[in-house]
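Yeah, one chain of the complex is gone here, protein chain that is, but the others are all in their spots.
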Amino acid sequence: MIIEILFFGMARDIVNENKINLELNENKDVNFLVNLLEEKYPKFSSINSFSVAVNEEYVKKDIILKNNDTVAIIPPVSGG
Amino acid sequence: MIIEILFFGMARDIVNENKINLELNENKDVNFLVNLLEEKYPKFSSINSFSVAVNEEYVKKDIILKNNDTVAIIPPVSGG
Amino acid sequence: MKEKISIQITSDKLNLQTCYDFVQDDSCGGIASFVGTVRNTTKNKTVNKLVFSAYEPMAIKEMKRIAEKALLKFEINKIAIHHAVGNLLIGDVPVIITVSSAHRGAAFDACQYAIDTLKVTVPIWKKEHFDDGEVWVNSHP
Partner (left out) sequence: MKEKISIQITSDKLNLQTCYDFVQDDSCGGIASFVGTVRNTTKNKTVNKLVFSAYEPMAIKEMKRIAEKALLKFEINKIAIHHAVGNLLIGDVPVIITVSSAHRGAAFDACQYAIDTLKVTVPIWKKEHFDDGEVWVNSHP
């Protein structure tokens, strides 16, 4: 399945991309994806502490991903 | 001594005056003046519960008045 | 601390931007404000207008006192307290309070302190006018 991954804030600076597409096997959860990203971007050591949104909603990291999900990596927010 | 007395809010409506001057003997306190006003304006039964300011400062009613003091009768305020 | 305080009683329309501009400066991170507005009903009765009157010199003193106390009690930069007198119609603005501070908590606290205290200590009175008469607000202590 194809997962779109969006990067914001300091995550975007580390990865140096706004978004990427990754091909994953079925039945993988958010934790699996986060670990994959940590391997892919070794500088990205803080990613485990970041929040994650799937399809514009915050999720727990044991949620199972589906084909065409949009996953956003959300560093600590600082609006206002 | 001469005391100027100012009326505001509902006190003004009861007394039907903005201000009056009263001549008092020396060494009278605010309580004395308030009782005098209550006699002078029998409709003014609530005056005992009102606040009083002397020379633009709230005072306790046992304060002794001086010549040329300005006394304001202050019904419950309702600004804002 | 005079330049940190703007106090006004006026029969002109109050202006939120004026109060905002007074308190805004480069060291503040937030501005809390309260704008009082005339409601169309009191206890389910339709209000036509409110008439505000003040013991003006004393009201100014008491408003200054509130502002000075707010500057002592809370870590705020500046405060403006403006009050209108005269005839106010529905939607008109009797009072505006703006407060600036480095951190927002202090601005909120000071703004609430100022309006709460104003309603207790400042010698200003309002009379509500209805179709069938008029009544002093808070006239029964």
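Descriptive notes on the structure:
We just call them A, B and C in the order they show up, numbering each chain from 1.
The definition used in the following text is that a contact is a pair of C-beta atoms (placed from the backbone, for glycine too) under 8 Å apart; a residue touches a chain by one contact, two chains touch by 3 or more.
On a predicted model such as this, the values are computed, not experimentally measured, just so you know.
Every visible chain touched by the undisplayed chain in the complete complex is listed here: A, C. For the chain left out of this panel, the touching residue among C:L14, C:A32 or C:M63 is C:A32.
Residues of chain A in contact with the chain left out of this view: 6, 8-10, 13, 46, 49-50, 53, 56-58, 72, 74-80. Residues of chain C that touch the chain left out of view are 16-17, 20, 24-41, 90-91, 100, 102, 104, 107-108, 111-112, 115.
Here, only the chains that are shown with their structure count from here on.
Distance between chain B and chain C, defined via averaged C-alpha coordinates, is recorded as 26 Å. Chain A and chain B have CA centres that are 73 Å apart. Across the assembly, chain B contributes no residue that touches 2 or more other chains. Contact with two or more other chains is made by no residue of chain C.
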